[in-house]
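Shown below is the structure under consideration.
The complex is shown incomplete by one protein chain, all other protein chains being positioned as in the whole.
Each chain gets a letter, A, B and C, in the order it is written, and its residues are counted from 1.
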Amino acid sequence: MLTAILIMALGAVILGAALGYASIRFRVEGNPLVEKIEAILPQTQCGQCGYPGCKPYAKAIAEGEAEINRCPPGGQEGVVKLADLLGREVEPLDVEERPRQVAFIDERSCIGCTLCLQACPVEAIIGAAKQMHTVAAALCTGCELCVTPCPVECIRMEPVREKIDGWKWKYPVFEITPSKRAA
Amino acid sequence: MPHYLFIVIGAVLVNNVVLVRILGLCPFMGVSRKLDTAFGMGAATTFVLTLATGATYVIDHLLLMPFGLEYLRTISFIVTIAAIVQLTEMIIQKSSPVLHQVLGIYLPLITTNCAVLGVPLLNVANGHDFLESLIFGAGSAIGFSLVLVLFAGIRERIEGADVPAPFRGVSIAMVTAGLMSLAFMGFSGLDKYR
Amino acid sequence: MSALFQFNGGVKPATHKARSAQTPIDTAPLPTLLVVPLHQSIGSQPRPLVRAGEHVKKGQRIGAADKWLSSAVHAPTSGKVLAVEERVAAHPSGLSALSIVIAPDGKDEWIELEPFDPATLPPERVREILRDAGVVGLGGAVFPSHVKTEAAKTRALEALVINGAECEPFMTCDDRLMRERAEGIARGVAIFRDLLRPRRVLVGIEDNKPEAIAAMLSAVEAIGEDFTVVPVPTRYPAGGAKQLIRVLTGKEIPADRRSPEMGAQCFNVATAYTAWRAVAFGEPVISRIVTLTGNVERAGNWEIRLGTPLREILPLMRPKADTNRYIMGGPMMGFELPSLEAPIVKASNCIIAGSPSLFPPPAPEMPCIRCGACARACPHELQPFELYWFARARNFGKTQEYKLFDCIECGGCSYVCPARIPLVQYFRFAKSEIWSRERDKASADAAKARFERRQAREARERAEKAERLAKASERKAAPASTAPNDAAPDETEAARKAAIAAAIERARVQREGVQAGNTGDPDATRREEVAGAGIGQCRAVDAPDAGQDSRREGQ
Partner (left out) sequence: MDFITPPYLTQDISIRRIMWRVLAALLPGIAVCLWLLGPVILAQLAIATLTALAAEGLMLRLRGRPLAPFLGDGSAVVTAWLITLAFPPLAPWWLTVVGVAFAIVVAKHLYGGLGQNPFNPAMIAFAVCIVSFPALMSQWPALDAGAGFGERLALILGQAPRLDALTGATPLDALKTALRLGEGQVGVAAATADRAVFGHIAGRGWEWVAAGHLVGGLWLMWRGTIGWRVPIAFLGGMTMVSGALWLWQPDGFANPLFHLFSGGTMLGAFFIATDPVTGCTTPRGQLIFGFSAGALACLIRIFGGYPDGVAFAVLLLNLCVPIIDLYTQPPIFGMKK
C-alpha cells in the first residue's frame, strides 16, 4: 500500500515538475482567436448582442461566455461561419433576420441636435450643431443606434435599394415538377 | 520482419482502432468536420499515442510490475497520458500557433481519447515487447489518422448533400462511420494469412 | 498559314445562322424615342454632359469618360433631351440605370466631324480619340478599346488576334459585317496594329463562314497588309477571346493575368470597324449592327441606333404570335431582356425572339450524378460539378478553391448536363455573392476603423475632461474660486433641456402636420427657432456624458 502511494506521489511530482517547467518555457501571450472571431463579425458595432461593440462580443465568444447566435446583422450565415471556426454546432439565430437597412434623416425635421452623431458608432452621420445632419449611406451599417436618441424622431431605417452595380444573381431555385405543368 | 509488418497491417487496417475496436470516437466525430483539422489532429494523436505507448511501457515494466502494482495500471496510464498531452499542447502552442489554432479545444481532448488509453492497455494484454508496443502504438495512430482524414473528406462532401433534416450533422456522420466500419470489415483476415 | 491549337471541351450546338445571314445589313429607321444609358462599357459610369431641355446634335458627346477606364457616349441623332433619369436598362436584373432620353427632331443633323489620317497621329492622341468616340469591345464584353491598346510594359506583343469567330448560334452580325465592310475592318485592324506593334496579326474566323473569310482575305490583300486570315474549326466557344488566342497562338491566358502580359491581345472585328470610323471619319459609336432573329417572320441584320428601345425594333423583325421572350446576346451567354422598353446598347449584338418551342422551359433540375460531362465540355478545364456542389451548398470558399473565377460562363456545362442543372446560374450566383461579400467585408473593415478611431478620440476626450475637472476642483479648493463658474453648467443644462422639450413639441406638431398632408418647408420663424435650439446642443458635443444623461431621461 505504501509503495503504491509512494510511487503515485513520485509520479505526480515528476510529471508536475515537468509540466510546470514546460508552462514557463513555452509560455504564449494573447488569444489570437478573438481576432479571427472579430473578422467574422459584421462590425456594425450595434450592440444588439448585448456587448458594447463587436470586439467585446468576440472576446466573450472566445472565452466561452457568449453564444454564437447573438449577432443579428451577421445573420444565420455569420452563425454558420462562427460555428465553423469554433467547431461548435450551428444554432439558429436567436432573433429574426432583416434585410440590410440604412438610416435616413428627414432633413425637414432635423433640428441639428447632434445626438445621433454621438450615437453613431461608426461616424456615418455628417453634421454639426445647428445644422442639418445627414447619413452617409455608404458608411452606415444599419445598426439603428441613432434612431432612439433622436428627440424629434426624424430618423428612420430604410431598406437598401438594389442597384445594377451591386446586383446579385439569385440562387437558382427550380421546383422538381413534371415539365408539362410548368408550361 | 513479416511479424512486424503484420502488426502494422493489423493495427492500421484489420483491427483499426476506430472502425473495428470502436475506440477514440469523440475526436473521430468531433474533429472530422474539416480536412485541415483532421490532418492536424491525426498528426497530434500520432505523436501523443506513439509517445504514450513508449512511456506507459516503461512505467508498466519498470515501476508497476516490479512492485506488483498492476492494479494501478489504468490510473497511472491516465496520469502519464494527461501529462504527455499537456506537454504536447504547450509545445505546439509555442512552435506552431497555427496548428494550435486549428486543433483548438481538441488538443486537450486527446487526454480523454480512449484510443490513447486503450492502445497501451491492449499492448499489455497482448504481451507486446517494447518495440512491438511502439510499432503497435504508431500503427494504431496511423490507422486513426487515416480513417479520420478519409472521414473528414467524406463529411466535407456530405455537407453539401441534401440530407433529410433529422439526419443532418452528427447523425449522418454516425451512419457514415458505421458504413465505413462495414467497409473495413473487408480487411478481416488479411493479417492472419496462413 | 500557321498551325492551329486546340482548346479543351467545347460543344457544337445547332447554329441557326443561315436565316439571318442571307440578307445584307439594312439601316433601321429613326425611332420616335431614344433612351441612351450612360453606362455602356466596363469601367466607371460616364458623367452626363447635357441637361433636360437641351438640344443635341447627332454624334454630340452626351456622357464624358471621367476616368481612363471608361468610355464616352454620344447622341445617336439630333433632337431634344427630354430627361436625364433612371430608365430600365438592358440588364438581366430589370433594374434601372441613369439614361439620357432624347426625342429625335427628325433632321438627323451631324455635329461637325473631325477626320484624321491615323498614320499621322501620335498613339496617345489616337487612344484619346478612341475613348472620346466611345469605342468599346462590340463582341459583347464592352471593354474600352483605348485601354486595351496600351501595350504591356514588360514584353513586346507577339500576336494581335482579331476575333471574327462569332461562335454563338443565331448570331450573324460579325459575319455580315465582314462580308460587306471588310476593308473598313482591315483598316481598323491596322490602327490597332500601329498602336500595339505586334509581331503578327491573326484574324480568326470560324470555318462555317466561307464568304466572310474570302471577303477578309481580299480586303487584307487590297490594302496591302500582311494580316493572316485563319479559318478556325467551328466549335463553341471558339469565339471566346481566351479560346481564340489559344487556338491561334497556343497561349493560355489564366484568369488572373491580362492577355498582353502573355504577349497577345484580342479585338472583335466590329470594334476594329468602329475604331476606323472613329479615327478616319471622326464618327463616334452611335449605332451598331444587331442580328434580329429567332421566332420572327423576317430575320436579318440591321444597323440600329444605340438607345433604340426594343419596342421600336419589333416591326423590323416581326415576331411571330407565340413569342414570349426576347434574348439579348446569343442563346448560350445572352440574357432575357426585362422589358420592351430596354434599349439597344453597345453590347447588344443580337436580339433573339424566343418561343416555348424554340427555347422550351427547362426540364426539372435533377441531382448531379457527377458524370463529368461538364468537365469534359469546359473550355477552361474546370470541374463544374464540384463548383456546383459547393455553390449549391453556399460554400463559397470551396468554390474559389475550385477556381470559380476562371469560369467564363460560356454555358457549355449546362448545355451538356444530363441532369439539366442550370450550372452557369449557380456560378453567377456564387460569383456575385462573393463580390458582395468582399464589398461587405471592405465596408465592415472601414466601419471598424472608424469605430476604433472614434473610441480612441472619446477616450482621449474623457481623459482631457477629467484633467480639466481635476484642475477646476483644485482651483475651487483654492479660495480664489469664483461663483459664476459654479452656476454656469446648471444654467446651460436647464436651457438645453428647455430647448429640447420645445424641439420635441415642434417636431410632434410638424409630424402631425406632415401626416395631414402639409409637406411644405418649415417657415422662417421655425427655422430660427431650430437654429436657436442648436445653441444648447452645441454644448452637448463638448459634454458627451451630459448628453447621455438627457438621452436616458428621454427614454
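Just so we're on the same page, a residue touches a chain if its C-beta (ideal position, glycine included) is under 8 Å from a C-beta of that chain, and two chains touch if they have at least 3 such contacts.
Everything numeric here is computed off the predicted structure, so don't read it as measured data.
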Q) Which residue among C:T23, C:T228 or C:N324 touches the omitted chain? A) C:N324
Q) Out of C:A238, C:M332 or C:A391, which touches the unshown chain? A) C:M332
Q: Would you mind spotting which of B:A43, B:L63, B:I78 or B:V149 touches the chain that isn't drawn?
A: B:V149
Q.
Going by the contact rule already stated, which one of C:P104, C:P319, C:P343 or C:G411 would touch the omitted chain in the full complex?
A. C:G411
Q. What residues on subunit B make contact with the chain left out of this view?
A. 35, 149-150, 153-154, 156-158, 161-164, 167, 172, 175-176, 179-180, 182-190, 193
Q: Extract the touching residues of subunit C with respect to the undisplayed chain.
A: 7-8, 11, 13-14, 169, 242, 246, 252-255, 257, 324-325, 327, 331-336, 352, 354, 359, 361-364, 366-373, 375, 379-383, 385-386, 402-403, 406, 411, 414-420, 422, 424-425
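The criterion applied here is as follows: only the chains that are shown with their structure count from here on.
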Q) Which of the two pairs, A-C or A-B, is linked by more C-beta contacts? A) A-C
Q: Pull out every residue in subunit C that's touching 2 or more other chains.
A: none
Q) Across the complex, what residues on subunit A touch subunit B? A) 3-4, 7-8, 11-12, 15, 18-19, 22-23, 25-28, 32-33, 36, 84, 86-87, 89-90
Q: Would you mind writing out the residues of subunit C in touch with subunit B in their complex?
A: 367, 389-390, 392-393, 395
**Q.** Partner subunit C, residues of subunit B touching it in the complex
**A.** 157, 159-160, 162
